[in-house]
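Omission of a single protein chain aside, the complex is shown with its protein chains in their original locations.
Read from first to last, the chains carry the letters A and B; within each, the first residue is number 1.
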Amino acid sequence: MKLQKRRKIKSFLALSLSTAAALFGLFWLIFILYDVITHGIGALNLSLFLNDPAPPGVEGGGLRNAFVGQLLITFFATLIGVPVGVLGGTFLAEYARGTKIARLISILSDIMVSVPSIVIGTFIYAILVKPTGQFSGWAGAVALAVIIIPVVLRTTENMLSLVPWTLREAAFALGAPYYKVIMQVVYRGAATGIFTGILLSMARVAGETAPLLFTSFNNAFFSTNMNQPVASLTVTIFQYAMGPYEVWHQQAWAASFVIMLFILVITITGRLIIKWRYKK
Amino acid sequence: MKVLKLFTMVITACLSALISFGHASENINAAGASFPAPLYQAWAYDYNKATGIRINYQSIGSGGGQRQIVNRTVDFGASDDPLKPEQLKKDNLIQFPTVVGGVVLIVNIAGVKEGGLRLDADTLSKIFLGEIKTWDDNRIKALNPKIVLPAKAITVVHRSDGSGTTAIFTNYLAAVSADWKSKVGEGKAVKWPVGIGGKGNEGVANYVRQTSNSIGYVEFAYAKQNRLAYTQLKNRAGNFMTPGFDSFEDAAESGDFDPKKDFYTWLNNTPGKNSWPIAGATFILLAKDKTAQSAKAVKFFEWALSNGDVKAKELIYVPLPKNLKDKIRAYWKQNSL
Partner (left out) sequence: MKRKNPFDLSFSLLTAAASATVLLLIAGIFIILVKESSLSIEKFGIYKFITAVDWNPVKEIFGAATSIYGTFITTFIAMLIAIPTAIGIAIFVTEAAPNFLKGPIGAAIELLAAIPSIIYGMWGLFTLAPLMSRYIEPALQKTLGDVPVINVLFQGTPMGIDILTSSLILSIMIIPFTASISRDSFNLTPAVVKESAYAMGATKWEVIKNIVLPYSKLGVFGGIALSLGRALGETMAVAFVLGNKHHITASLLDPASTITVTLANEFTEADTDLYLSSLFYLALVLFVLSFVVLAAAKFFLFRAERRHSR
C-alpha cells in the first residue's frame, strides 16, 4: 500500500513539474507578446506609415521607406524562391520519387533550412555585392530566396506525396503525359498545402535580419530601386533599437509590433488552413 | 494552366514595374563614420529638400567607410581616422575634412550631472586599462572632492566596430599614457582590456544609458542629443575643460591641414589654454576612378561648405575656417572634380 502511494506521489510530482515547464514557456510567450503589444501600440501613429525618416532632432519622421522596402524585398524573394522550390519539390516527389538522389536532396534541404542565415548573408555579399560594387535590394531578395527555396521545396515534396498515386494512374489511363498530370491533377490536389507552405516561408523570411545586413543594407530615403540599397524593417529595428534616441526606440517598438502581427497572422492562417484541409 | 497564366502575368507585371523603378531619382550612397553621422544626415535631409537629390548616408563606422569605398560599394566613404597619403595613392582615393568635432566621456552614475565629474588623462587611461575599478577609487575622489561617488564597479563601454572615434580616442590615450601605448596601442579597433562593446557611437551611447555606473566615449552630438552626463577633462595646459563649441574650436585652430598631405592630421592633446583635449576632424573619401559619382558627392559637400555651417554649429560641430574651405575647393579642382 505504501509503495502504491509513493508511486502515485512520484507521478504527481513529475506531472506537476511538466506543468511547471509548460507554464514557464507560456510565461515568456505572454511576457514578450505583452511587452511588444503595449510598447508597440503606444508608438503607432499615422506618420509612421506615411513619412520617411527624419534625422534625430527633427519631428515627425516615419518608416514608410522601411515598410515598402520590406514588402519589396520579401515579394521578390518569394518570386525567385517559390518557383524554384515548387519545381524542385515536384522533381523529388514525382520524377525522382523513391530514388537515392531524391532522398539526399531532401535531407540536404532540411539542413539548408537551418543553416545560419548570417552565413547566407556573407555568401551573397561575396557573389553579388562585391562584384557589382553595390549593396542592393536584389542582393537582399536573393539572400532571402536562398532561405525560401529549401522550405518550399520540402513542403511541396511532402504535399505532392500526399496526393494518392491512383489519381495519377487514372489520368495516365486517359493518355495524359506526365507533365500534364502533374500540372492539372497533382498540383490541383496539393494546391492548398503548397500555398500554406509558401505562406509559412514568407512568415519565416519576413522576420529575417541577419542576411539583409550585408546585402540590401539600409536606406534613409524612400526608394523602390532594387539596384540600390533598400531599407527594411528588420535592419531598421536593429539600427534604431541599438541607437540612443528615444524616438528611435519608440519607432523600433512600433515596427516590431507591425512585423510580429504580420507574422503571427500569416502563421496562424497557415496552421488553420492545414488543420481545416488535412485533419478532417 | 490557369496557374501558369497567372504566374506569367505576375512576372510581366513585375518586370515592367522594375523598368520603371530603374529611373528613380538621383541617389548617392555613402557609408562610414558614425561620428559625423547626425550632421551628414541632417545635411542630407536639407539637401534633399533643396535639390531633390538623395544622399543615403549609413552610419557603419570609419573602418566600414574605408572598406566600402576601397571596394567601391559606396559613392563616398567617411572616416574620422585619416588615411596617410601613401595609402590613398594605393587605393586611388582622395580625402578632405568636413568639420571638426570633439570626443567626450559620458557617464551614468546616479546623482552625477552634465559636467559634474572631473577626470584627467591619468585616471581616464587607468579606468580604460581596468586599473581603476570602482568609482570611489581615491584617484577619482582626489579630483572630485565635492561629489559623492558610489562604491560601485565601473563598467567601461567602448566600440565594437572599426571606429574613427576609437582611433581619435586611443590616439589621445596613447599620447598621454605610456602604459596605454605599450599595452593597447591605437587604431580604429583595439584589443580592449575591459568593458563591453557597442556598435557605433549610437550603440555606446545606448549602452551607457542602459547600464548604471558605466562610462563610455562618444562624439559630443550624441551626448548632447541624449542628455547624457559628459565629464570635464583636464587638458594639456592643466585646465579642466567642459566640452563645447569653444573648446573644440580652440583645438581645431592648432590643426595643420595641408592639401599636399591630403589634409592628414590629428587634433589631440593640443597645447591651447582652452582646448578640449580629445578632438578630431572627420574626413570624406572619394574614389578617383568613379568620376561621375564623385562629382555628385563634391557638389553635395560644396553645398554643405557654403550652407551647412549653421546646422553644424547647432549640433556642436566646428565648421572649417574659410581659408581651409578654399584649400579644399582648390584640392577638388586639382583632382578635376
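Heads up, the rule we're going with is that a residue touches a chain if its C-beta (ideal position, glycine included) is under 8 Å from a C-beta of that chain, and two chains touch if they have at least 3 such contacts.
Because the structure is a prediction, the values reported are computed rather than measured.
The chain not shown here is touched by just one of B:132, B:189 or B:312, and that residue is B:189. Where subunit B meets the chain that is not shown, the touching residues are 31, 60-61, 63-64, 66-68, 70, 152-153, 155, 160-162, 185-192, 195-199, 207, 210-214. Not every partner is drawn; the one left out touches subunit A at residues 7-8, 10-15, 17-22, 24-26, 28-29, 31-32, 35-36, 39, 83-92, 94-96, 102, 105, 107-112, 114-123, 125-127, 146, 149-150, 153, 172, 177-179, 182, 203, 206-210, 213-214, 217, 234, 237-238, 241-242, 249, 252-253, 256, 259-260, 263-264, 267-268, 271.
Here, only the chains that are shown with their structure count from here on.
Separating the centre of subunit A from that of subunit B, both taken as means of CA atoms, is a distance of 37 Å.
Per the touch definition, subunit A reaches subunit B in the complex via residues 54-58, 76, 79, 83, 129-130, 133-135, 183-184, 187, 217-221, 223-229, 239, 242-245. For subunit B in complex with subunit A, the residues that touch the partner chain are 1, 3-4, 7, 10-11, 14, 18, 21-22, 24, 27, 29, 31, 38, 41-42, 44-45, 48, 54, 56-58, 71-74, 198-200, 202-203, 205-206, 209, 222, 225-226, 228, 315.
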